[in-house]
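Right, one structure below, let's go through it.
One chain of protein is taken out of this complex; the other chains stay put.
Let's look at subunit A:
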Amino acid sequence: MKEFTYQKAADVPGAVALLGADPDARFLAGGTNLVDLMKSGVERPARLVDVRELPLDRIETTADDGLRIGATVTNSDLAAHPEVRRRYPVLTQAVLAGASGQLRNMATVGGNLLQRTRCAYFTDLTKPCNKRDPGSGCPAIRGEHHNHAVLGASSHCVAVHPSDMAVALAALDGVVHYETADGPGEVPIGWLYLPVAETPHRETALPPGALITHLTLPPSPVAAHSRYRKVRERASYAFAIGSIAAALDVRDGVVHDARVAFGAVASRPWRARAAERILIGAQAVTETFGAAADAEMAAARPLAHNAYKVTLMRNLTVAVLGELAEEAGR
């Protein structure tokens, strides 16, 4: 690991000022991803600015009856919060589906959003990777890619975003708020992650040096009837091979409102708007749910070894929407 200087930020403006425009500086919060990447040499910061103790660790109800979640709230505290469990159960389920008890105690909300892909080529310095070393190539496309993207990828990168939490936030229309030297800004989660295109090394729309301060969730009646389901290669403590965050409001057998997002299928949490368009106003029956999944996955461009994800996402969609519809009918 490269040597680095370490400073603890006292407040948000201080943190932003300490980081400055230095491309070799990084914010350190929970460290569960950054420290690991520093050990492997993928990240080689010369300076760390510790933001974990900033006063950004609260979850509060907003004036419009939404929720404001501080960036240094741990994944554990987010999942256990009474208002999240009551009003946005899909978010609690998504966070609890990720990592382990230890890692959730360390990891923060801001860090979870900015975690890097677990593509094995990205983390292996002996291999080319356009995300880590722009222009070097993407060996995953012809290599090991059974857990790579089927939606929104490019010929430059097929890695998936690993966050479960972000999939729920995409379904809930979360907004990311940040601070820069030039003042605060915000970006909806749907616009936070940039399209892969020819620049997979450019991952987010955050300005250079920005510090995520908090998220906001708008009030969402439909979110009270929501669910996250994750499929992985073992029962616990593994990244998804496919996941879904869904919320469904069924009235008199008809879908009144719906939110659907897919995980582990793209470089970002994938809001399934084509599926939602099919769902809203249609009969809440299996045929509708299957048609919604098909509409979304019509854009899929699977590689040689990950076409199973197209079927998986259809099955997940039908199963989870079916359960939500059945519960609504009780």
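The rule we apply is simple: contacts are C-beta pairs under 8 Å (C-beta built on N, C-alpha and C of every residue); 3 or more make two chains touch, one makes a residue touch a chain; residues count from 1.
Please note the rule applied: contacts and distances are computed from a predicted model.
Hidden chain, UniProt protein name from the list "cytochrome-c oxidase", "ABC transporter permease", "Protein ImuA" or "Xanthine dehydrogenase YagT iron-sulfur-binding subunit": "Xanthine dehydrogenase YagT iron-sulfur-binding subunit".
Across A:Ala79, A:Leu114 or A:Ala246, the single residue that touches the chain missing here is A:Ala79.
For the options A:Thr72, A:Thr92 or A:Thr288, the residue in contact with the chain missing from this view is A:Thr92.
Mapped onto subunit A, the footprint of the missing chain covers residues 1, 3-8, 28, 31-32, 35-36, 39, 47-48, 50, 52, 76, 79-80, 82, 85-86, 89, 92-93, 96-97, 99-103, 105-106, 235-237.
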